[in-house]
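All protein chains of the complex are present and in place, except for one that has been dropped.
Going by the order they are written in, the chains are A, B and C; count residues from 1 in each one.
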Amino acid sequence: MKQEIVQIHSLEYLTNEILELTFISDYLSSVAKPGQFINIRVGDNFPLLRRPFSIFNVEGNKISIVFNVIGTGTKVLARKRKGDTLDVLGPCGNSFLLFIDDSFDTAFFVGGGIGVAPFPFLTKHFPSHKKIVTYLGGRHKKLIVTKGLKNIKISTDDGSDGFQGTVLDLIKKDFQENDYGKIRFFICGPTRMMKAVANYANTINADCYASLECDMACGIGLCQGCNIEVIGGERKYKLVCKEGTIFETKTVWL
Amino acid sequence: MKQEIVQIHSLEYLTNEILELTFISDYLSSVAKPGQFINIRVGDNFPLLRRPFSIFNVEGNKISIVFNVIGTGTKVLARKRKGDTLDVLGPCGNSFLLFIDDSFDTAFFVGGGIGVAPFPFLTKHFPSHKKIVTYLGGRHKKLIVTKGLKNIKISTDDGSDGFQGTVLDLIKKDFQENDYGKIRFFICGPTRMMKAVANYANTINADCYASLECDMACGIGLCQGCNIEVIGGERKYKLVCKEGTIFETKTVWL
Amino acid sequence: MKESFNLRNVEFKNRILVASGTFGYGDEVPDLVDIAKLGGIVTKSLSMKPRDGNPSPRITETSSGMLNSIGLANIGVHKFINEKLPTLKKSNSTIIANIAASSVEEYCSVLELLDGQEGVHGFEINVSCPNVKEGGLSFGTDVKLVSLITKELRKRTQKPLIIKLTPNVTHISDFARACETEGADAVSVINTVIGMSVNINTRKPKIATTTGGLSGPAIKPIALAKVYETCNAIKIPVIGIGGITSWEDAVEFFIVGASMVQIGTANFINPATGISVVEGVKQYCEKNGFDDVEQIIKSLQTDKTISIVDSWL
Partner (left out) sequence: MKESFNLRNVEFKNRILVASGTFGYGDEVPDLVDIAKLGGIVTKSLSMKPRDGNPSPRITETSSGMLNSIGLANIGVHKFINEKLPTLKKSNSTIIANIAASSVEEYCSVLELLDGQEGVHGFEINVSCPNVKEGGLSFGTDVKLVSLITKELRKRTQKPLIIKLTPNVTHISDFARACETEGADAVSVINTVIGMSVNINTRKPKIATTTGGLSGPAIKPIALAKVYETCNAIKIPVIGIGGITSWEDAVEFFIVGASMVQIGTANFINPATGISVVEGVKQYCEKNGFDDVEQIIKSLQTDKTISIVDSWL
């Protein structure tokens, strides 16, 4: 893990609402693993805390993230331009790669809204002999990012793209209509969606690994602010930033 | 006085260190008077308080200010670009025009560093039958702005432009070498410089009017934070933002 | 949508006021703000005699805040009555006169002078003033003195009497209870937090009086906690103050239990903040199906399973 000042290579809209920011880092591009995040200091003085972002893609020595403008930090970030510098700390957290083994045939990637972020990088590094199905859910079309993904199935709340309904409805339908062998879920998105998908995974006896989100002050284990309650186990809580962000959903209280 | 959201028309370097920012305002360009200032909210959240800037020029419906990057606010301002909006409140304070009458022949404009700011606009509106001499002092060449000024005499601490020495030395020398008739000083700059010039004005029996600077929370008389001690008079203090910023130097403790 | 609030028979158009010392005497910003749209105006603190206030520098910016030591510079109660009140009366605004003093007697005399004035609708008492008899210690940090001041002033007026508490005490609720007991109609929470700032080049304090009062967004979390503590201790209304710059901030104070709010430092940045807060609060209520702002007051959803004993910081 390093703290680096990097240079922005590009900032462009992937959809009307979602931006992709690319910067150059030899270090991060050589060590980062799918599912990890970087912690960005978006402004000198404001906002105070860094903001965590999943690594969306790595190409050569370029790293990219995707985000939509929802609050103070992303507003500042959206105003950056090519050539500006950025203070990034990473890579942080564990990787989805830790949870890939021989006990499943098909990976169900499920991304809710901007929760799609870790999947392109994961797709790139996924064992080629395994099947991937990528389910994307969003409120509307403008929140659906498909770049770098495989075998994509889309749902939107308003039906503006793909299936109209929740991403879980889409998954259920697809699961009933097809035979995917032994499935493992890899999910990322709003907590409510992750809860629902994790429950469903349980009912169909599939393992489920979720990348969790929560407010973080440090992202590296210093503040203990990012606790998640563990089911069973010796300790009551684990730290999302350090012991996650990816957990088997059965082991934590979402 | 109004609070307006205006659009930036241009932002360019006048010297290596000094920027001119121009924006469009029908209102301000029609009512502003030389010596007045506007109070700019440079960022949404940071810094908290507005920053006051003298009106440097008015051309058509365009207003401009000049500044150098010295702290948090000017750093944010320097990163703006054409088309960005700016929240400005003004015009604030009194005008140099209040202090122009028949009892002098020559106006000595004295600008220390960025204190040059009000003089181009004042030059434009100065009665044409009066003589103007403009003395500019700065640490070095990169801090000297001559745009829009008349009859300019320059001093720099390091001699990189014009006379080497303080602006007061330059004035003294010039005063001894020439006959300017009855002189009135109009000055703006660092307090230490203004004190020295005001004292000298006294010794040569010239009136002296200074545009004062101080930290301001509101710029419009609400906070009472910008007090200056008055010499004699009924009240102990006056408010720089409302009762100034221009005072006859004999009437206040600089 | 009901926005108004009634305190001891005085009707406030809405629950958003401007705070003492941050809006002059209400006559400074006529072009910029239609003050009749505000719930009310709290005047700059008034003392018996005019006060020059403190030497400069009196203010300095801090991270998301500012320090001030104006020293309660004011024109004095007589001049206020003669020169300011006549115009204020015509403004169709609810006027709360804020009173500052350096002795209990002075509080009483200033209030008595103002009580007879028709244009003065109520009083807010600034107890964050140095008690000259006690060598300058603040009245506001001594429960007995705050009780005494409330009691004496209550005897002298039938108009709303609001005591403005200082946050610079261990248990603000003790002070709030004392005010309630002695008959105050409401308490205002909070005045500024003591703070300081140093210029490392000159090694001088950045404000002449060394320490000053911290205000602005930086103190909002502190103010909210103090308002919460106070609202849980007393039944009379609490007026929330501290770092409010938006309607969202005001709603936080209402949820925590404030019956009204005041806007201070934000007026320096945007003198029309109050008006936009009035608008925003109204829209929030409408959007969420409330037909009276009262319905959001003290509506905080806390987790009852977490006890104080467990909640180490």
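One rule holds in what follows: a contact is a pair of C-beta atoms (placed from the backbone, for glycine too) under 8 Å apart; a residue touches a chain by one contact, two chains touch by 3 or more.
All of these numbers come straight from a predicted model, not from anything done at the bench.
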{"item": "Contact set of the excluded chain (shown chains only)", "value": "A, C"}
{"item": "Chain not shown: contacting residue from A:R50, A:K153 or A:R184", "value": "A:R50"}
{"item": "Residue among C:T43, C:T150 or C:T192 that touches the chain left out of view", "value": "C:T192"}
{"item": "Hidden partner chain, touching residue among C:T87, C:T181, C:T211 or C:Q283", "value": "C:T211"}
{"item": "Contact set of chain C toward the excluded chain (per top definition)", "value": "51, 53-55, 62-65, 67-72, 100, 102, 128-130, 132, 135-136, 141, 168-171, 191-198, 200, 202-205, 208-214, 216-222, 224-225, 228, 243, 248, 251-252, 255-256, 284, 296, 299-303, 306-313"}
{"item": "On chain A, residues whose C-beta touches the chain left out of the figure", "value": "1-3, 41, 45-50, 87, 89, 214-218, 220-229, 235-237"}
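Methods note: only the chains that are shown with their structure count from here on.
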{"item": "Partner chains that chain A and chain B have in common", "value": "none"}
{"item": "Centroid-based (C-alpha) most distant chain relative to chain A", "value": "B"}
{"item": "Distance from chain B to chain A - Cα centre to Cα centre, in angstrom", "value": "53"}
{"item": "Computed distance of Cα centres, chain C from chain B, in Å", "value": "37"}
{"item": "Centre distance in Å when chain A and chain C are each reduced to the mean of their C-alpha atoms", "value": "46"}
{"item": "Residue list for chain C, restricted to those that touch at least two other chains", "value": "none"}
{"item": "Per-residue multi-chain contacts in chain A, two or more chains", "value": "45"}
